[in-house]
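Only a single protein chain was left out; the remaining protein chains are all shown in position.
Residue numbering begins at 1 within each chain, and the chains themselves are lettered A, B and C in the order written.
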């Protein structure tokens, strides 16, 4: 397994090189994982990505580097200390830096000769392929898939120039991942929504959720989806509710700040029982916070957002696979229970790309309306399971209503104390059904574990790897439990494993340990300690291991 | 102690009669408590209030009635079963209803003769005064304080007609409350804000919070306060933040739906460290819910509202006294710690009127800015206690900044991981200070208790009375603990009392037991059972007693 | 189609309220256009006016205060076969919902927007609304309204609306005709309707409007934007009623390639072939 860092200023084209390189590597059979770190600006500053690749499953980034591709000097200064022995720093010849690991290429000059200084990075990408003993056989396809036609020729040439400018240095890895998919968490989520029958997506641009909208927009004509940029997030969610009421599967997506503006309508979805999927791609708060960084600090917010009480479901995405399949499930649960389902992603997961097994479309079926009652149609009929017959207005002779006030079975405003209680109870009954749908957290490790690490969402990859590392030296003393379904909280496996554990530690990308608080509230379990990170950068497996080892020393 | 119900359709003037009657009774020395129940409409429907009065402290309403003053037949139908033996029903002569307790008065006819059918209720009020052996000696003053000048004469006459139309029936109560205050929870809150130095109040009309705005507006010129009706709640809170930043003490108020729209700016107050007091007068949700009814279901929402993590304080008002003094305290804490302080009231407390000891202005002092540092001024200086020097722009030669992005000590946008952690830690340190400010929940009952009832906010009155009732028959087996400061949660008394209790029961005006969940999250304490009510009507002491007794029977 | 199709229900409005007249006109307009209740979606926000979807038999969506428009346009986008009518208050439409107002004009989705303009917040007991007159005294505006009143007709034209009308419940025949034209217009159509609130607005009463309104006659050419804005500026002693501005604009559906000439969105699908292709693109 190798790990490369590609860095430069915003606007220098780091993204393009990374995209070409990760695809080339994957096409050569590697498993690839790319994490993206960038600033909230359009030009200048310092952006970088790390590409990890190899012939085993990779699900997270790493601190250790085998090489740096530096589009500017800053990149070298910031990251050179992380390069392992035997690693390299690739940069332009003009940079005055000497040493055994330094690989200089005349990228700038060569790219200017080619006629476009922006292809300097492509030259570096070509060089990297050679260094790692990879071939360029799929490069035409990759270039053509990634770039606008007018840039094909020059980039193909640039790749070759780079390839020819260095010698192989590292053992070639040969994985079997050639036919797997390589995509970002947000793309996987968007694709999942399409597979679930999405017809209407409304959103207001907001990092890091925008890639979902961009992907859906790019496929809107092919896939028959309306992507509507709303005037604000309040409009976005109310549009989604209007579309869903009218029978088009609808989703809205945003980050925490936009979610804040959607809070009132979230409750509306709850009382009016209009199915809705809401995506919150988390970033560090409060307020504007760190717009392009990562954090898991909206959990407590989204599980209790909006005045009053109503059932909702919150699913945290753990990885790129989840991003696809759980999004589909979110739509199905939203419709089955006529509730809002909130999907929690974050910048780390949303913007990183990973290699996943091709998505399987078997078993994904569109559910259809099944109202067959005779007699009077009651939109909010009091039923055993709390779910009332939902019809689509205009698709039936019955009249369909929807109401944000407390209402009776017809959907008419009521002030009756009795009906109020019946309606609250009816809605809350859906929680019984939901309880049966819950998926237990994923357990990673050996059953002989002594320390149980508990996390949720995107720390999945780092935790999985941390357990592997810890167990290889500490003989299976570690295990991890990572929650996907998080609210309502599935408790069985947790209580089971916690009972066996000598020590339980919550591992979260926030400052207050929100999952630990939720677990204590719901189960009484108290964690022995916490590994928390809240600097806007995702923890690596090495970070977790280091924290555990430093604690052990204390 | 007596309890009267005055009911009629919206627009029939129930409010006016009640206002006159409660004032007359208080002026005669009674302690008075008036609870108000009305529908979300302007005319028609069924509205009523209950006035309880007597010569002991009264802090809640009651189910049992000594009399009904019915402005229409519906009132009689709805409530007659609650009239105790010996009680009366007062109505217009035209209503065909016979029986010993029926008191018919020619209100309609007499009022028409007086020239205004709207004074029918005033006639009834006069009759009530006589029935209870009260005098009309303060009636001129009351009328003049309550009504527009053009209605004085006719109402004074109407009172007398009523007074003369019946005979005394009940023993006169003679309390010492003549010089106490009689005011609603919302008025007390508004008055508290004025006492705290409020200069700017921005809000968007929303039941049941509007009375705060109305009271402040009515005194704006006298008290030198700008009351600004905003275009929406987002504007309301952002205006309040702008005013506060610029040095005017500011408050905004709303109910849950409007609070939902304020959520993003709540976090802004947190990260920018701009002091702000936000009032949420709760009503039943979700969404529009029951606009004019009562509930305590925003607790979990407001303690975790907004993306990201930052310190805040939530104070639940328990009664009319709290409404005044705790509002003042909210301003002081908001300024001292530069945080948002949320005041939770509800429709029951906000709209009910109660008799309270005249407010004491001693000890309420305006705190002033005390920045005396030499050298560079750093708005967000990293300090021991997390509180940085706040200056008012334009009142100093220093430049003052404020930022919703993560920032450095100067207030400039930063993307530094290190500074991010420092700033989160700095803000969170305020929680240590806040912990020392916390006021323990009020304990009511005898230390020999076995069952501990735990509540918060406006169930204070009903709980206090319930404990008294229970203990009078069950020999001091009951006690109650009622939280005012609720987030951060003061734990000492709770843990102490819970340890001694055989059984702890949470008593809340919501469906899910939100305080119990918060307590479990924070302390691990699990409640043995719960008394919950969520039909939009406040529980009475009798409701609590009945629930305890029915449980005991099980 | 019988008269009873659009039957109405018991209301929570005050006796004498202008909303009754408005509801009757709406019913009449729908009947005269031979709409079927099941094809009509009535959308309101929150307020006295906004309860109207509860009082007429049609599909109904009573959403959040201020948020009727986004829900309504999206419902129309989802199913263009529905006749979507937003009928709601001035506070709802122009106050809390102001941002949706100006931006949905830009979208030009084919829906109709009737604003019950009583120049006051009725349900919350009489505070100033965006259209309340200068100096209007309320329990909150104790010294009288100090904000410049909004002129919704002018604002809508300036925001780019293609159909902007003004009606008065006191001229029911005229209002019915105006409503019908608005419903039949092929894009976003606004009708601002003077609707006296007998409980809280003692200034803008039936008599107030009666004295001032006049119906635009055939000489008036609603397609001249400048003239229309001039007409809209008449807001003192003379208040014009009728179609103040009208222009043919391409509607949202005809501008959106996903919808134009296609089956209604809710009946569309992503084909399996496309789905497989999208997956394959990442391989």
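Some points to look at:
In this text, a contact is a pair of C-beta atoms (placed from the backbone, for glycine too) under 8 Å apart; a residue touches a chain by one contact, two chains touch by 3 or more.
Note that the coordinates shown come from a computational prediction; the quantities given were computed from them, not determined experimentally.
Within the full complex, the chain left out of the display is in contact with A, B, C. Across A:95, A:147 or A:217, the single residue that touches the chain missing here is A:217.
When the full complex is taken into account, the listed residue touching the unshown chain is C:155, out of C:155, C:176 or C:265.
Interface note for the absent chain: among B:1, B:57 or B:223, the touching residue is B:223. Screening B:186, B:202, B:260 or B:458 for touch with the missing chain picks out B:202. One chain is missing from the display, and on chain C it is touched by residues 95-96, 98-99, 102-103, 105-108, 130, 143, 146-151, 154-155, 157-160, 225-226, 229-230, 233, 249, 252, 255-257. With the whole complex as reference, residues 11, 39-45, 204-207, 210, 213-214, 217-218, 220-221, 227, 229, 231-232, 257, 287-288 of chain A touch the missing chain. Listed by residue number, the positions of chain B touching the unshown chain are 145, 179-183, 187, 191, 194-195, 197-200, 202, 219-226, 228, 230-232, 234-236, 238-243, 245-248, 250, 264-265, 268, 272, 358-359, 361, 392-394, 396-405, 411-413.
Throughout what follows, only the chains that are shown with their structure count from here on.
Mean C-alpha position of chain B lies 37 Å from that of chain C.
Each chain gets one centre point, the mean of its Cα atoms, and the points for chain A and chain C are 41 Å apart. Shared interface positions of chain B, defined as residues touching 2 or more other chains, are 39-40, 45, 257, 287-288.
Contact of a single residue of chain C with at least two other chains is seen at positions 12, 46, 64.
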